[in-house]
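What you see is the complex with one protein chain gone and the rest in place.
== chain A ==
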Amino acid sequence: MSKLASLLVPGLAGTGVLIGGAYVAANMMVPQVHTPVAATLGLTAQAQQTAPADTVVFDLGRPATAAEIAAWDIDIRPDGAGLPDGSGDVWTGEDLYIDNCAVCHGDFGEAIGRWPVLAGGQGSLTNDRPVKTIGSYWPYLSTVYDYVNRAMPFGNAQSLTDDEVYAVTAYLLYLNDLVDDDFVLDRETLSTFEMPNRDAFYMDDRADTEYAIFTGEPCMENCKDTVEITARAAVVDVTPEDEAARIARQAAATGTDIGVTEADASAQVAAAETDDPVEEGTTPLAATATDNALADAGPDPELVAAGEKVFKQCSACHQVGDGARNRTGPMLNGIVDHPAGVVEGFRYSKVFGQFAEDGLVWTPEELSAFLAAPRDYAPRTKMSFRGLESDDDLAAVIAYLGTFAQ
């Protein structure tokens, strides 16, 4: 820091005349220290002998324009730095939340499946199963605005206006019982808002609380008399099974079973509760089988199974099966051989409105062409998906979609 502040570039001043691809923006002064290094290699080497290595300045890059910085510099801080003009109220936020957020986070922020829980959990942080939500855990409100603005809705990031982000943030406070329903959020109310858990965080103190305990020559011989197994993964077995590896292993070994059965696993899985290792869970949810009944004529089950895997790329935005709802994208039950752009309750892009008007039908051929290159097939579609490259994947996912009746 201070080294850089007192940064010197000995011997370079005056030698550079901005040759070799140097930048000159029309309205900017080019600093003299930004001398093209290619033109002064010898001098640079000398400079390194007399100054610390990290004080060498390389004349690379070009000035960022104000418009470029404005486009990318979207981060918000707890003190309100970075917040735009605008405002949003709780009721506007509710409408936006129901349309954009509830499909994953639940109508009341309670979350669907493993998606993050956003509301509740106050007073649970010392429990066996703490529920870390915006209201119970997050120390700063600015974090909510910043994250919703940069990364939400999932699959359609940066699509909300400033006022809309203020409104959704206000509604999230309301869901957490932190404001009344007439609350309006803006730069002033956001930067002064105090979250209930703000004082619970403190700087990493492992150096003081742990390193002394975990240092020193440990016992190497006769360290204990008895050893007992106190917990076994096989009992709570939730490990993904790899049949191929298991068979190969057994063939290579003695041919006996390794003793962990699928039945053991499912029995325990059902008892486990949710929590959060990576950010969504340390323990498995009970598997809710969404097996779909195949039509009598029966598409190739292998193809359908392959399609189910391919569909994982779609499932962040599209639902199929019992209870499927519109999410970031429309629900897709019965989509094969169905007219385009008419799923009830979904707000389509203009191009899909045109498809509907033109009477386009999603035959397997049309679906295939669309899914191979969505943005070529439907310019300015809201669907932010790059497309499926493989014909096999296209056939598989369409076969899979074909198994869901409307």
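Operating definition for what follows: a residue touches a chain if its C-beta (ideal position, glycine included) is under 8 Å from a C-beta of that chain, and two chains touch if they have at least 3 such contacts; residues count from 1.
By our rule, contacts and distances are computed from a predicted model.
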Choosing from "Molybdenum transport system permease", "Potassium-transporting ATPase KdpC subunit", "Oxidoreductase molybdopterin binding domain protein" or "Amino acid ABC transporter membrane protein 1, PAAT family", the absent chain's UniProt record names it "Oxidoreductase molybdopterin binding domain protein"
What residues on chain A make contact with the chain left out of this view?
-> 1-5, 7, 31, 33-34, 37, 54-64, 68-69, 72-79, 104, 113-115, 125-126, 128, 130, 132, 134, 137-140, 142-143, 146-147, 150-151, 154-155, 157-158, 200-206, 209-211, 213-216, 218-225, 227-234, 236-240, 242, 244-245, 248-249, 252-254, 256, 258-260, 269, 275-285, 287, 312-313, 315-316, 384, 386
